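Yeah, one chain of the complex is gone here, protein chain that is, but the others are all in their spots.
Chain naming follows the written order as A, B and C, and within any one chain the residues start at number 1.
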Amino acid sequence: MDALTQADLGLIGLIFVLLFTLLIIAFAPLLREDSGRTLPKRRLRDISAFTKLRGAINNSVEAGQRLHLTLGRGALVGMGSASALVGLSVLGRVAQTLSLGEKGPITTSGDGTLMILSQDTTHNTYSTAGVVEKYDPSDGQLSGLTPFSYASGTLPFIYDQDSTATVMAGHFGAEAALIADASENAGNLTIAGSDNLSAQAVLLVTANEPLIGEELYAAGAYTQAGDMHTASLLAQDVIRWTLVGVILLGILLKLIGIL
Amino acid sequence: MSEVQCSHCGKENPPDLEICQHCQSPLVAPQQPEELADVPPEGPLSELTGIIPIESAVNEITIPKPYSVKVRVSESQRANVRLLENLTKEGVRPPSRERAPGVTIQQALRILTAMALILAISWGIIFDTPSFQLPSADARISEFSEHIITLPESAPVLLAFEYEPGFSSELEPSMTIILDQLLSRGAYPVLVSTTPTGVVQGQRAIGLLNQKAGRVYEAPSDYINLGYIPGGATGLNSFNAGIRSTFPLEANGNQVWALPPLQNVNSLSDFNLVIVFTDSTETARSWIEQVGTDLQDTPLLMVASAQAEPLINPYYNSDPRQVDGLIAGLAGGAAYETYTGGMEVSRPLWGAFNMSVVVAAGLILFGGLVSVIGAAYKSESNGPSGH
Amino acid sequence: MNIAGLTLPDIAGLLVGTFLTLCVFSYLLGDNALFRLATHIFIGVASAYVAVTAWFNVIWPKLILPVLNWETGSISILNYLIPLLLSILLLFKLVPRLSTLGSPVMAYLVGIGAATAIGGGVMGTLFPQVAATINLFDSDSAGGGIFWLLIIESSFILVGTLSALIYFHFGARSPHGGPPQRAIWIDGISNIGKYFIAVTFGALFAGVLTAALTALVERWNFILSFILSFFSWLI
Partner (left out) sequence: MIGIIKRYILVGTAIIAGMVILLGYFIKLPAIDSARTILLNWAIILAAVALIIGLVNLLVVHSRKIIDKKSGNVYSVILLVSFTITLLVGLISGPTSQGSLWIFNNVQVPIETSLLGILAVVLILGAVRLLYRQPTSFSLIFMIAALVILLGTVSVPWINVSWLSSARSWITRVPVVAGARGILMGVVLGTVATGLRVLIGADRPYED
């Protein structure tokens, strides 16, 4: 593997991304019900955190209580950008469903760009659903700019607001345990996912419904955010098995002495 | 005007009514949603179908319009309607969560756990017995020290302060010894950070050393604090591409690159050593991926928190090494202190730290056993989220 | 800690630090006013500090200083004028009615963020991890130790890596409309991967707990030595 130069790796990387893109675009139309060429009834394995998330959203609509969504502190120009985008697509779906109920979600975040995007996402969802008068900019707030000040700034939203569930989706560190613990103390259901493995380890013990590994990135597909989300999960599976094949083939070639 | 047939019960009604007089369901013809014209997918990828699905799913959901009531209603019926409206207007509001009075089990367990830990730590601090053996140095620590000892005179060394203030207690013991080793050998530390508070962390570290070493190291003669690199991994990428353009001035606005030790430094590989102090795996990965690949012969060393150690280890164990030396947590600091014979920084806390870890493990073990037995009675279990 | 030799600011710092530490520790008794006092002071201080750092390192040197030195010719359109214009557009996000003017800038940041995530992920993590897994069986690096022992250990790591990767397989079928079910052999491999994942998270959990215990030890050591030295100063 070391024989490959930086240019070779660049080319392989480009091919990898193009292949991934084509798979997503190819799968999407096949998943639409009316396309007539639907793949054999594709389903996704059960992840109980997302089942509970759908229940918490419906409960929030019926009981008129709020749902608190906290998006972490993933900066868009940093390593946490992908998980921040996932948090925003979860917010889009939650806001869309709650637009039928009395109160929309409360959203907190720990990054300036993320706070702006959370307000834009909520405003866009409400105006598309025809209830733009419900939009209140103060529903999307910045609670702190460093990890632990963000976490401690989020606690009053859990203790004071009349919310039934806390959904954590985005880039967190070990400070995520403070938020999950407060949600546990307040008797809320806690659904939590992060891209940081240390945060996943502490959320395993402090959240009711933790998402581990790459499960956070499947949030869009499991909350029916559109066929593209489901298609990208299926594309991920294809790439997953391709990687397994490449690794085994590479080892075989190395043992033979070719690589 | 012809009679209006009720769509619900099929019976005829006078034309001016909007509510069927037989089954009270609305007579107004339900508003047909405009034919969802096959909205041509827009966007630059319009030839490919199904690319932008979101609006069609969203537009189906609209709030039904309230129906106006123009029916001859008696006064008593109007009163009943008002009563019904008042009832439904408040909606069904579940009783808000009244906090159970008194101390809950959770709170009691919290206080007991905290007291157990505080007692163990107090015992360790006050009595410092039983004496706990200081950890021995492994290859990661001996190689770390080797890279510092072999530094030439007034060698420029890049120090990256990439940890949150909360982790200061874990990293500062080994940091103080390393700074002492570098400055007493005449090396020239250059401080940077991609974390906003990293700028002052570096200043604090120099202050702590000045207190302990009993002499005052000053900028710019002994070291320089370049300041904050914004933009996380992206900023690090552009810093690696051009260190002089990224920092024309240092943190307090003075010229930098004219200083003697830095005159020959044009890129990161011109530094003799790069040491990253971090509490996060992501930041460590940023430095390895964005900077490590271009350092050529310059060693990349890391002082990490115990929480980042499991995921930085693979980079030390990789072949070739992507991290050339690693000190992890307070235990790493104590081992480094023992190995280098440096000033006593970790030693005073080592006994208390040992006691707290042993008590914490005991609490988890004991609590875990009680839990498993308790759950056996409850006799129904599943893995977390079905794992 | 010897209080007698300290200056006034140092003593004030010790008192403030001890008070705030005890306020935060009071959270162990439950959410209370003292804890909220300490956290709100902390949020104010931390946010101000980030603002000061952003001002001195980005906004002043890269946005304002160049415009102040307005000698003709020294202003680069690419490096100063365009970012200044984009920044002004972004500031419109503060005005609800004009907020839409800032959306192109947000689109720009989102596009860059997505590309950084993809590029950094593929080139910085995926390829090195695939290479490291393949290099486990590199005959040169295996020369040092007992060859067969290293082959067994490498195979063990390979099985763990692949089963942990396969564990997250999402696709499933729902035979006769029942609950979605993955192929039996995929579930079998996932069960192996599950235990490797459990060990990995156990190690990560222990790492975070160790860091937290170190912080607790340092804080309690600070309070205890302050109390002991205060009494010895009194006597």
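As a convention for this text, contacts are C-beta pairs under 8 Å (C-beta built on N, C-alpha and C of every residue); 3 or more make two chains touch, one makes a residue touch a chain.
Not measured: the values here are computed from a predicted model.
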{"item": "Touching partners, among the displayed chains, of the absent chain", "value": "A, B, C"}
{"item": "Contacts of chain C with the absent chain, listed as residue ranges", "value": "9, 12-14, 16-18, 20-21, 24-25, 27-28, 36-56, 58-59, 62-63, 78-79, 82-83, 86-87, 90-91, 93-94, 99-100, 103-123, 125-126, 129-130, 132-133, 153, 156-168, 193-203, 205-213, 215-216, 218-220, 222"}
{"item": "Interface residues of chain B (partner: the chain not displayed)", "value": "42-45, 51-54, 106, 109-110, 113-114, 117, 130, 132-133, 135, 138, 164-169, 197, 199-200, 203-204, 207, 225, 227, 230-231, 234-235, 237-238, 241-242, 251-252, 306, 309-311, 313-314, 317, 329, 331, 353-354, 356-358, 360-361, 363-365, 367-368, 370-372, 374-376, 381-384, 387"}
{"item": "Interface residues of chain A (partner: the chain not displayed)", "value": "6-7, 10-11, 13-14, 17, 20-21, 24-25, 28, 75-77, 81-83, 85-86, 88-89, 92, 111-113, 115-117, 119-121, 123-124, 138, 141-146, 148-149, 151-152, 156, 160, 174-175, 177-178, 181, 195, 197, 202, 204-206, 212-214, 216-218, 220, 226, 228-229, 232-233, 235-236, 239-240, 243"}
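The rule is simple: only the chains that are shown with their structure count from here on.
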{"item": "Contact graph of the chains (line, ring, star, complete, other)", "value": "complete"}
{"item": "Remotest chain, chain C as reference, centres from CA atoms", "value": "A"}
{"item": "Distance from chain B to chain A - Cα centre to Cα centre, in angstrom", "value": "15"}
{"item": "Separation of chain B from chain C, taking each centre as the mean of its C-alpha atoms, in whole Å", "value": "3"}
{"item": "Chain C, residues touching no fewer than two other chains", "value": "30, 46, 50, 112, 116, 120, 123, 135, 138, 197, 200, 204, 207-208, 211"}
{"item": "Touching two or more other chains - residues of chain A", "value": "46, 75, 77-79, 145-146, 148, 174, 185, 197-198, 204, 212, 215"}
{"item": "Complex contact set, residues of chain B against chain C", "value": "107, 110-111, 114, 117-118, 121-122, 124-126, 166-167, 169-170, 196-197, 199-200, 227-230, 233-234, 248-249, 251, 279, 285, 288-290, 305-311, 314, 318-319, 322, 329-331, 348-349, 352-353, 356-357, 360, 383, 387"}
{"item": "Residue ranges of chain C in contact with chain B within the complex", "value": "25, 28-30, 46, 49-50, 53-54, 56-58, 61, 112, 116, 120, 123-125, 128, 132, 135, 138, 141, 194, 197, 200, 203-204, 206-211, 213-221, 224-225"}
{"item": "Of chain A, residues touching chain C in the complex", "value": "1-2, 9-10, 12-13, 16-17, 40-46, 75-79, 81-82, 84-85, 113, 116-117, 120, 123, 137, 143-146, 148-149, 152-153, 155-156, 159, 174, 177, 182, 185, 197-198, 200-202, 204-205, 212-215, 218, 221, 233-234, 236-237, 240, 243-244, 246-248, 250-251, 254-255, 257, 259"}
